[in-house]
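Right, I'll just put the structure down here and ask away after.
A selection of the complex's chains, in situ.
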Amino acid sequence: MYRFTNDYSEGAHPRILDAMVRTNLEGNFGYSTDPHSKHAHELIRAAIGRPDADVHILVGGTQTNATCLCAFLRPHEAAIAAASGHICVHETGAIEATGHKCIAMPAAEGGKLTPDTVRAAVAAHPDEHMVKPKLVYVSNTTEVGGVYTTAELEALRAVCDELGLYLYLDGARLSSALAAGGASLTDLGRLCDAFYIGGTKNGALFGEAVCILNPALKPDFRYIIKQHGGMLAKGWLLGIQFEELFRDGLYFEVGEHANGLAMKLKEGISALGYAFGSDSPSNQQFPILPNRVLDQLKDDFHWEVTSKPDAEHTEIRLVTSWATQPEAVEAFLSALANAKE
Amino acid sequence: MYRFTNDYSEGAHPRILDAMVRTNLEGNFGYSTDPHSKHAHELIRAAIGRPDADVHILVGGTQTNATCLCAFLRPHEAAIAAASGHICVHETGAIEATGHKCIAMPAAEGGKLTPDTVRAAVAAHPDEHMVKPKLVYVSNTTEVGGVYTTAELEALRAVCDELGLYLYLDGARLSSALAAGGASLTDLGRLCDAFYIGGTKNGALFGEAVCILNPALKPDFRYIIKQHGGMLAKGWLLGIQFEELFRDGLYFEVGEHANGLAMKLKEGISALGYAFGSDSPSNQQFPILPNRVLDQLKDDFHWEVTSKPDAEHTEIRLVTSWATQPEAVEAFLSALANAKE
Amino acid sequence: MYRFTNDYSEGAHPRILDAMVRTNLEGNFGYSTDPHSKHAHELIRAAIGRPDADVHILVGGTQTNATCLCAFLRPHEAAIAAASGHICVHETGAIEATGHKCIAMPAAEGGKLTPDTVRAAVAAHPDEHMVKPKLVYVSNTTEVGGVYTTAELEALRAVCDELGLYLYLDGARLSSALAAGGASLTDLGRLCDAFYIGGTKNGALFGEAVCILNPALKPDFRYIIKQHGGMLAKGWLLGIQFEELFRDGLYFEVGEHANGLAMKLKEGISALGYAFGSDSPSNQQFPILPNRVLDQLKDDFHWEVTSKPDAEHTEIRLVTSWATQPEAVEAFLSALANAKE
């Protein structure tokens, strides 16, 4: 059985696990006040080119989004997101649970938000009888594998400046976005009010590093982390993981490995004549395959179903990660080639 | 200047105001525990054919919707509403402020929800990574003047039973819906889990009477009213108003008066060859008129703009109420007939 | 039966009711954007000596406190209040329902907060593992009838400045506090970050006028009012009432009338040799009377029980208002004098 189910099916990259084992008994202060955490924060500040950034590492993605939006928004302020965005769909209303509406807008190609969409959301909310749009939420990569270019993020930054909005980026799969040639870490440091660098899906056991650039959003963030249950007692575990990810480029390697195998899948599946639900340059691929073919593959490979375009076809999601082996990809392409339609 | 701006531009129906003046100094216990409130509750229970109903009269509509949904839903449960629904758009995120997502679905003709739409909303939320749809929110009349028939509400009740959902009806403009031949008060008593009978837009100074039919939704509702700031100290003021509205049919008269004049507007405007943005049988009419015509009327009449279908035309909203005078309608139709395109 | 139950047992002062009747059909824009509201806001700004104040009139007291604290505080920030304070006890957790902790501190004489108490509350919350005290809540009069002097409020202002706290005053019974020689309206305008001038218990049918002085607390307050269900559709009703209260001193007269009768009660009861649970200079009096005496009075007078100091005695609360008649006070004192211990 080869798994393409998701990018969080295995534990940690071996280098990260080694670091955790090595430091297990050294004794550290709690709640991310330890030297490993401070060092990790330094490494991240250097990587994003913002020595002034506040860095806080939380445990998981939904927790991070909810904590950030709760910290950044006043009660009547809302987030603008693609209707397919993680906060709109896959977080069990965590943002609403902190009191804020997510304004769901139709996504453009690749699951992305555009400046025009942001403008339309703001125009539709003109007065105090409606929520006040205040934050633009994007994720990189998007839910359908899309990757924001530097120019696209610059355009979003410009519309945010024009309309008085914050730009927030969810980097749950950021290593893959970076490896796909999207906006760089220093672009994010330059363009976002805040963003997070995902660990869980990029080689860590868990951990998401929030970088706050806008000084107005920095005060008292640790209070909000604690209030939302995101302050890990053994916080150095987060520091150790990001130290390893950012010490010598492991974070980038992880994305390159995953994307390399994803591109092999994409090319191989295309070469066999199959189409995709989304043209993804990143570690999630969405081929549309005949049900009869999938029946022949399903005992040897695991994936998720994303939609059923017609009675005979299914769109599936294949995900690669740091843990995916080249032979898994080869096995899949070989089985697909041999399957009978 | 004649106002068709809305149905809350004047104070109270004279009979209601008289009752308030008459009882001003009689002395009453606070917080709706007085005899007037109890009597009003009795009259409402009789009118809806549900002697077992719990009745609570709150001050305003947004407050009532937020209090009800907060009381009825667990934290992860969501409301299904038309995307144009009041809770989705015009309540400044009051529902989200109590922690609940409003699932905005495309409205059918007349701004209505259909069983198929409800089914689609539930199907799109299959597991715990998403909110759990639990309550269907409809308003009667709808935001665009639509009126639910008995059969339509029965169909919604059936799908709610099938899927384990509550059916909640916002009756901000219920007197107009009743006068338009929509589902009757006893239909609402029979089909809803809870609904409210609007006072503010139906002759009262203020006041919205919540009727809770489902026993599971009754416990401790007064705590939630108080917590949401909806428990009026001088609660008998609410009782007195609904006593007068339901003593001898005033509530129905109010809707008939408003609808009668709205139908005159509709027929007169149609006879002049103009179209409508929505085919409304109730007290809100949405004619599409040439901008040049509106320019000639705007000094003598007041309305709200609802949309601009093209560069030369504007859809406006004309609203009638218990306070609208027949001469206002005649003046409008006459001015419209005389305006030059 | 004479009622000393509370100060919200009757409707409106006759002058206010007259104004409502007179303007019933004039037609006004909704949501407090009408000329009456604007005029009332002007009158209030003049009365408090702050032409720069933002004034917003809401419907009720719990709603007002919850709306203000929700608007003013970030999620981790807390209010400091006397343990007997209205927000700590009598609002069904309305403040907590907006996410904020009320730090309940022991009250000093008269139910008041002192600078030392405020300092102690702040000292007990040193870091991000605890909430951050940010707002001092006082009410004038207090729950036990206490009245803050100018000097006492100045001392609280000083400690708030020292510790970076907001000073917020709940004026549900402000006319009585003013008539008792407490801090004046211009003192409040000078010393508070925000406060509200109560209407419900001071002659109005309903209505509480929030005055926001601190510019940092002003933005978007109307959004928060709407989100909390406090934006009355027929908002001019609030304007009309406060126009009348502040046009020519009615607000002060109301408090003087109530306090005058309360002082008669206090003196008469004292003269009969009875003690009080609290030495109140305002419209609430808390005599401690023998149960056998109360049994003889209870068919002719109504009051609330506040505590049972011992098996033979009960502390009751007697409240006077604009609507209390002098003969009610005389009747009570006479009956008390005639009762047999």
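Order of writing sets the chain letters: A, B and C. Residues in each chain are counted from 1.
Following the convention adopted for this analysis, a contact is a pair of C-beta atoms (placed from the backbone, for glycine too) under 8 Å apart; a residue touches a chain by one contact, two chains touch by 3 or more.
Note that this is a predicted model, so its numbers are computed, not measured.
Visitor: Shown here are 3 copies; how many are in the complete complex?
Guide: Taking the entire complex into account, the copy number is 4.
The criterion applied here is as follows: only the chains that are shown with their structure count from here on.
Visitor: Could you find the chain whose CA centre sits the greatest distance from that of chain B?
Guide: Following the centroid criterion, the farthest chain would be A.
Visitor: Please report how many Å separate the Cα centroid of chain A from that of chain B, as a whole number.
Guide: From the centre of chain A to the centre of chain B is 42 Å.
Visitor: Quick one: report the Å distance separating chain B from chain C, using the average Cα coordinate of each chain.
Guide: About 34 Å separates the centre of chain B from that of chain C.
Visitor: Provide the C-alpha centroid distance between chain A and chain C, rounded to the nearest whole angstrom.
Guide: 50
Visitor: Which positions in chain B touch two or more other chains at once?
Guide: 91-93, 97
Visitor: Which positions of chain A touch chain C when the two form their complex?
Guide: It is residues 31, 70-71, 74-76, 98-99, 128-129, 131-132, 220, 222-227 of chain A that touch chain C.
Visitor: Please name which positions on chain C make contact with chain B in the complex.
Guide: Interface residues on the chain C side: 3, 5-6, 8-12, 14, 17, 20-21, 23-30, 59-64, 66-67, 91-94, 97, 200-201, 205-206, 223, 226-234, 237, 323.
Visitor: Spell out the residues on chain A that touch chain B in their complex, using ranges where they run on.
Guide: It is residues 75-76, 78, 89-93, 96-102, 104, 128-131 of chain A that touch chain B.
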